[in-house]
Each structure stands twice: as structure tokens, then as C-alpha cells.
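The complex is shown incomplete by one protein chain, all other protein chains being positioned as in the whole.
Order as written gives the chain letters A and B; numbering starts at 1 within each chain.
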Amino acid sequence: MLMIELIDVRKAFNQGKHNEFWALDGINLGIEAHRVTALCGPSGSGKTTLLTLIGCLARPTSGRARFKGEDISGLPERFLTQLRRRSFGFVFQQFNLIRGLSAEENVMLPAAPSGLPQQVVRARAAMLLDRLRLAHRRTARVEWLSGGEQQRVAIARALINDPEVLIADEPTANLDTTLAREFLAILESFAGEGRTVILSSHDPLVIQSAAVHRVIDMRDGRIVAA
Amino acid sequence: MIFQPTIIALLLAAGLGLAMLLAAAPFAVTVIRHWNIRSGSERQLQLERRTYLFSTLLTFVLAIQGVALLLFIFNADRMAALFVGAMCAVGTLNINPYGFPALFAQIAVFFLATVWLVINHVDTRAPDYPLVRIKYGLLLALVPVLAANFLLQLLYFLGLKADVITSCCGSLFSAGDQTLSANLAALPPEPALVAFYAALAAAVLMAGLHALTRRGGYLVALAAAAAFVAAIAGIISFVSLYIYEHPHHHCPFCILKPEYGYQGYWLYIPLFAATAAGLAVGALQCFRRVPSLAAVVPATTARLAAIAATGYLMFTAVATIMMLRSNLILLG
Partner (left out) sequence: MNIWIEQQRALIDFTLAALARRKARNLGLLAVYTLLVFVLASVALFSHALRHEATRVLADAPEIVLQRLVAGRHDLIPPGYLEKIGHIRGVQHVEGRLWGYYYDPVIKANYTFMAPGAGGIERGTIVIGAALERVRGLALDTGISFRAYSGKLYSFVVADILPHDSELVSADLVLMHEDDFRAFFAFPAGHYTDIALAVANPQEVRNIAAKLADALPDSRPILREEMLRTYASIFAWREGIVLAILSGAILAFGILAWDKAAGLSAEEKREIGILKAIGWETGDVIRMKLWEGVLISLTAFLGGYLAAYLHVFYADSMLFEPVLKGWAVLYPRFQLAPEIDGLAVATLFFFTVVPYTAAVLVPIWRAATTDPDAVMRS
């Protein structure tokens, strides 16, 4: 089953101005469910932009995007955000945790607009942190955590709304080999429990890993090999 | 003009409201002409972003106008002490010919603003902004109303002079004249009582029915309007008599005074709230058929109808208690 479909998608920045830039130039792509898919390519190839479009963070300038068969390219921001909140979880390259809040509070943040009772969300956060072996750091401020711990908090945050799709941008860029392997193992378990994982990387460790089912090469805003 | 803080506050609120509405007018025009939810163009994205701004601004401004009505009346009552011959708000409002029109304009703004706020709220519940054109169209229609409100208030307040002798409510509501207020005062109590309770009962019934079955929305609005008129007429015609324990004091404003324990507010606040809710139910009925609102509209109107029913019930209960507690015996 195709989870995500992109049909002749193009994305431009600063359209109409002198520094107009086409980050994506005709992408045709189908991403299967329950698999780990990796986007690979040099910086500037459009990997991050493609991730934002897949993950409903932005709308394509032209072309169509479908999620589980439904057209999402024409949706207004509000609908897109609701969809994103429900179905997508993001792990950013820089983790992007909010300083000054504890690990638990950071993990609970994406669930705030959904109106679930606080106790339910808190319990879920505790369970996620426990599963990622961070239960002992639940109330610690995130700026005191190590890099690996911060990444695991970021992963827990991405999962708080129980999304079907997990998106990770250059996840191993700030990790050493051991932590990178650990991360890949976690991804594998996610795919095993029925989630779809999409990540971007130019780390050979990731691209050549057994956990990754499919690698998509990109260059200059186009897909070179799938 | 009397340079009093509350007057300045009211004028500022009205002026600010009008200014914001005028500032939003060009945007409203753009939305009505160019809004296209399906397009991903820059212009559409910008419009979507800016609806957040204008939506928030206008909610703020109109909510303030709702409170302004209360402030206006309270202030008119307070200022009676400054004018010769004025004992209550009636005297203050009679100082110049703009007083009562300003009050009626403010009441109109109150109802229109609450209806707009309800429509805006419903629009935000659906992800695809189904009512956005209607919303901004109504906003443009509100501009002249708010302008009239501001103008009337300005003319009224500028024309407030302490050396004008004004008349008291006794002359406005005395039973002899041919004015509307006098005719209301002169209504014989028995039929007025029957009409009063009948209209209120009808409103409660319709609103309650709608809350349970979600049907007959337009009827709720009609019943609400009728109940409002009947209630005000009833207050002038006989309820006030019981509160004052005086067979000829018909004034609907004196019951707001501290001497009577501010009882008037217990009557008016539920009444206005209920009527606003009832009218909103009718307004929302027009949008019942919009697909993305299929679930939202019935749920919202049911809640509003419940509010209306409760409000009218409260009003009737309070009025009845006042009448029973009073030492005046009007009938038999």
C-alpha cells in the first residue's frame, strides 16, 4: 500500500523575486507503508525540502501530494496541521527541544492542542521515556542531557501522538557510531510495529544499514535513483 | 461636554471598534473576491495567514462592544445625579435628542456583534473556512452600524450639558400620553401578564425543543425576538410596578438603581443573553447544509438553544419571584 504519493511535485522559494530558487524540480515518488525509507544525497539536493512536503509542513508550489490516497496539496494550513499532528512525528537534526522545560514537558508538548486530559498525556510520555530508557531523566531539564539522551527525548516527543509516520532529518549527524547503531535499532523496531519511517541522511552507516529497506538518491532537486 | 472617564472610555471603545472595522474592510473585500481554499498560491497563503489577525482583532473589538452596552446603561444611571430633573437613566438620556437613539444603536450593535462572533466561532471549527466569505461580507455590513453607533454616542455625549433641565421617567412613562412608552405603561395588567408569560413560555419551549431535537431553528429565533419584546413590554407594563411597590412607576431603568438592590440587572442580563443566543440559533440555521459544518452547526445551535432556554427561564423565575415578594397587589 502506498502511504505517501508525490506526483510531479515542485517547490520554489522566493517565487517571483530575483533570488527565485527551485528546491524540488519534478519529484515523482511513492513511499510504502511499514517500511524504512532513506533519502540520500549531498547538501542542497532537496532532501530536507522533500521531507517537509511529505510531512505536511509545507505545501508544494505545483504538483500533487497524497497521503493514504487523500489529496493533501490543496489543504489549508489548519487542516494540514491537524493532520500533521495526528499522523506525523518529527525528529529534527538539531533536536529542537525547548530549553528550560523538562524532558517530560517537552515530550508532552505536541499533545497540548489536542485537548486530551493531562494525566493521560503524562502517562503516555512516561511510558515512551521508559521504553527509550530515559525514565530516570524524566524531570531533568533538557539542556542538562547528553546528546544521545536529547535525541531520545526528541524521538519520544515525535511519538506522543502515536503517529503512523515518523520523519527524521539527518538523525545520526550528531551521534557517534554506538549511538547511531542504537538509533537504527530503534527505527527497525518502529517499522516492526507498523509505523512508516522516512529519513534523510548522507551517513553511509545509515544508508548501508539492514534496517533501511529502500534508499532514494537525490541530486539538484530531482530523484536520481530509487 | 462632560469630561468624565467613563464617557471617554465609551467613546474610545466605540471609536476603536469602528477604526478596526474600517481597517479590516479592504481585507474583507480582498477575501470576498480572491479567496480560494484549493489554491496554494502565495496570495491565498497570505490571506489565510491574515484571517488569523483580523479574526482575533474583530473578536476582541466586538466583545468589547458587548460589554460597552452594560457600561453605557450603568453610566447613564450614575450620571443622573449631574442633571437637574433626572432621577435615573431616562433623565440622562433625555438631555438631548441623541440619547435614546444612541442606546438603541448600542443594543443593535450588541446583538449583531454576538451573532457575528457566533458565526466566526463556527467558521473556525471547520478546517476549510466554509463561512469565510459570508463572515467578511457581514463585517462590511456591520461597518455602517458601528459608524452610526459611534456617531450617535459622540453627538449625545458632546451635547451633554449640565444646565439643561431634563424630564424624569415619570413623564415618559405616564399613562396619559400617546407615545409608545406611555402606551406600554397604560396596558391593562391582566392581558399584559398573559402575553408576557405566553411569549416567554413559547421561547423556553422552542429553545428547549431545539436543544433536544435540533429542529426548528428559525422558530427559536422568532420566539426569542418575540420574547424579548414581550419581556420589555412586560417590565414596563407591570413588573416594575411590583418592584417599586408603586402603581404608577413604570420606569424600566430605575430598577437598576442601588436603592432597589440593582435588581434590574438580574432581569436584563439573562434576557439579553438569552435573546442573543436565540437569534444566533436562527442565524446559524442558514449554514446547516454546508458539508464541513454538518456536525458543528447542530451541536452549536443545541448549546445556544440551551443557553437561551435557561436564560428565559431565569428571567421568568426572577420576574415572578419579584412579583410574588412584592407588597403591591395589582390583581384581585
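Rule of thumb we're sticking to: a contact is a pair of C-beta atoms (placed from the backbone, for glycine too) under 8 Å apart; a residue touches a chain by one contact, two chains touch by 3 or more.
In this text the structure is predicted, and so the values were computed from the model without any measurement.
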{"item": "Contacting the left-out chain in the complete assembly, out of A:85, A:152 or A:195", "value": "A:85"}
{"item": "Absent-chain contact - pick from A:109, A:140, A:173 or A:207", "value": "A:109"}
{"item": "Chain A, residues in touch with the chain not shown (by the definition above)", "value": "48, 51-52, 57-58, 77-78, 81-82, 84-85, 90, 92, 94, 96-101, 105, 108-118, 121, 157-158, 161, 169"}
{"item": "Positions on chain B where the hidden chain makes contact", "value": "2-6, 8-9, 12-13, 16, 49, 52-53, 56-57, 60, 64, 67, 70-71, 74-75, 78, 81-84, 124, 162"}
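By definition in this document, only the chains that are shown with their structure count from here on.
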{"item": "Chain A to chain B touching residues, read off their complex", "value": "15-16, 59-62, 73-79, 82"}
{"item": "Partner chain A, residues of chain B touching it in the complex", "value": "37-40, 42, 45, 48-49, 127-129"}
